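Heads up, one of the protein chains got dropped from this complex, but the rest are sitting where they should.
So, chain A:
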Amino acid sequence: MASPFPRLLPSLPFSPSSPPPRIFPGKPLPRLRAAVSAALQWNRKPQLAGETPRVVVVTSGKGGVGKTTTTANVGLSLARFGFSVVAVDADAGLRNLDLLLGLENRVNYTAVEVLNGDCRLDQALIRDRRCPSLELLCISKPRSKLPLGFGAKALTWVVDALRSRPSGAPHFVLIDCPAGIDAGFITAIAPANEALLVTTPDITALRDADRVTGLLECDGIRDIKMVVNRVRTDLIRGEDMMSVIDVQEMLGLALLGVIPEDSEVIKSTNRGYPLVLNKPPTVAGLAFEQAAWRLVEQDTMTAVMVEEEPKKKGFFSFFGG
């Protein structure tokens, strides 16, 4: 299992849940020692905050912004940290999460068959060989007729069954939501306690994201965090794309991660090898991993301004031009 890479963004040296060490000479300092050893450890893990299992729905409203990619990569990062993760593809008609994880050949049983009683729940969960803590659950087979009966109650039942399964509840349940705000969306958000809103910095995605935020809050999900995907810093610097600060200001949501535009995403999708498993890690992979870290610790980040290009000095620069 590869160790997490050193964090490049400035952050607290100790995780937020452990208190800062106090320097009192003579007193036994077990916390200080634990904190120091945690900081010095190369492959330290984030500390889980919130009650298990944490049911997170990954949604966006607009299609094509990177929900499934985010679910796959964040889920895999969480699994590499050591948490048990179940990724649920809640798109009953068109499913893609299995393609992204490279597990499309191994899908035999889906949740529809579990509900019908044709198989057990653990038979429908597909375990990834590269990373055993991650399990995939699909809702239905693509060739079968559209399952009209799979509604919010069914998905809630599935999540409860996962919670009370004999092998123990998973730490995380990531639900990959279908695009749009119709029945599929309502189904997917029903069992969730938290939401991860994936958006891109363009105006169409932001409008839809705002609409989805309103719907999520109506449904009772208040803990909404945002991931801004497909960020191109060159366009931001040239003032052609809205910066992440603008996005945060417009939507008013806490920021979990900023993922730069990376061609590796397409390559890894085509191969069926998720991005975060790449050695050496790519920019987007690192960003996904940091987002997963923040998801575990229920932390948020703040956006920083992209540096402007330094002004090119003209030839007659002594005139001030």
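The rule we apply is simple: a contact is a pair of C-beta atoms (placed from the backbone, for glycine too) under 8 Å apart; a residue touches a chain by one contact, two chains touch by 3 or more; residues count from 1.
Here, contacts and distances are computed from a predicted model.
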item	value
Listed names "Centromere protein W", "Plastid division regulator MinE", "UDP-N-acetylglucosamine transferase subunit ALG13" or "Origin of replication complex subunit 4", matching UniProt entry of the absent chain	"Plastid division regulator MinE"
Contact partner of the left-out chain, one of A:L48, A:A111 or A:I236	A:I236
Contact residue for the chain not shown (choose from A:D210, A:D223 or A:E261)	A:D210
Listed residues A:V36, A:M250 or A:L277, member touching the removed chain	A:M250
Candidate in contact with the missing chain, chosen from A:E113, A:D202 or A:E261	A:D202
Contact footprint on chain A, counting only the chain that is left out	202-203, 206-207, 210-211, 214, 236, 239-243, 246, 250, 311, 314, 316, 319-321
